[in-house]
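Inspection log for the structure reproduced underneath, given as structure tokens.
The excerpt is restricted to a subset of chains, each kept in its original location.
For reference, chains read A and B in written order, and residue numbers begin at 1 within each chain.
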Amino acid sequence: MSELVAVILGSDSDLPLVSKTISLLEEFGVGVRTAILSAHRTPEELFAFVGEADKAGVKVFIAAAGMAAHLAGAVAARTLRPVIGVPIPSAPFEGLDSLLSTVQMPGGIPVATVGAGPAGAKNAALLALQILALGDSGLEKKLAEARSRERAQVLEKNRRLKERGHRDYGV
Amino acid sequence: MSELVAVILGSDSDLPLVSKTISLLEEFGVGVRTAILSAHRTPEELFAFVGEADKAGVKVFIAAAGMAAHLAGAVAARTLRPVIGVPIPSAPFEGLDSLLSTVQMPGGIPVATVGAGPAGAKNAALLALQILALGDSGLEKKLAEARSRERAQVLEKNRRLKERGHRDYGV
């Protein structure tokens, strides 16, 4: 299975959040090339990884990092593929630093930033899948099914609330 | 020329910033479908626009809005195409409200958020072009040329600084 998405973590402490990103891509049948590489500690290996991934046919990059999160920007500086940035929250500024470091890119080098936290980690995968689905109608169908499932889950919860009432809903 | 990108503004007061987004897409030869439509004042027309654009072959949506910027999220709720959100700064919170309203989407409905301000407006176009270039090698080549030009401009400024010195640079 060819690897169409590369997921790069700035640190293995980001893995609990980002593991969901990778899993979701795999559930959709998309090959993922993963790496733990730091823009600051291993810049050369990072750039080598990006260059090789690019040549090997990776279509979308996902970069997750915390604090002064330069990872997504550093990747975006080395490829013309779309780069998705996932700001990881960490003490003490809880993601305000990583969000601003990821999203406020200078003109010319875009980073497609998703939210800080678990929802962002999930959405990074979905955004990558939406991009890939532009050229893959099978993937587009799976995305439509996934959205229907999400919709059904909300409606199921709505039904449960109606049946049980708010006191016995049981969150 | 078929319209591959839809650019939606929440208000015509966003046009000075977003006009650059549209121009840049046009410079790359990409057809753009534009609209001024509000998630709050014209939700039905907005959803109709999204549905029609989707059917007509639009591949990427760009939505720009200020304040409690729901526009990109509302578009993303109605399409499976990638949606790029451009937070527009406005008084008094100068984009903190529109950035958080655009980027902190719930799991399942991603918005690819770019920076607040002019750099974000430019990067929204470039991100859309990067997405389209995955299936269009001509576009990919143009993007590579554009990046080279940006690189050359920086190097030209660098040269000028070296020649003239910082006192006579003349910003």
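Observations on the structure shown:
Keep this in mind: a residue touches a chain if its C-beta (ideal position, glycine included) is under 8 Å from a C-beta of that chain, and two chains touch if they have at least 3 such contacts.
In this text the structure is predicted, and so the values were computed from the model without any measurement.
Total copies of the shared sequence across the full complex, per this structure file: 8, with 2 shown.
One rule holds in what follows: only the chains that are shown with their structure count from here on.
When the CA atoms of chain A are superposed on chain B, the rotation angle comes to 180 degrees, reported as a multiple of 5.
Rounded to whole angstrom units, the spacing between the C-alpha centres of chain A and chain B is 19. Against chain A, the residues of chain B that register as touching in their complex are 59, 80-82, 84, 99, 103-116, 118-119, 122-124, 126-127, 130-131, 133-135, 140, 143-144, 147, 150.
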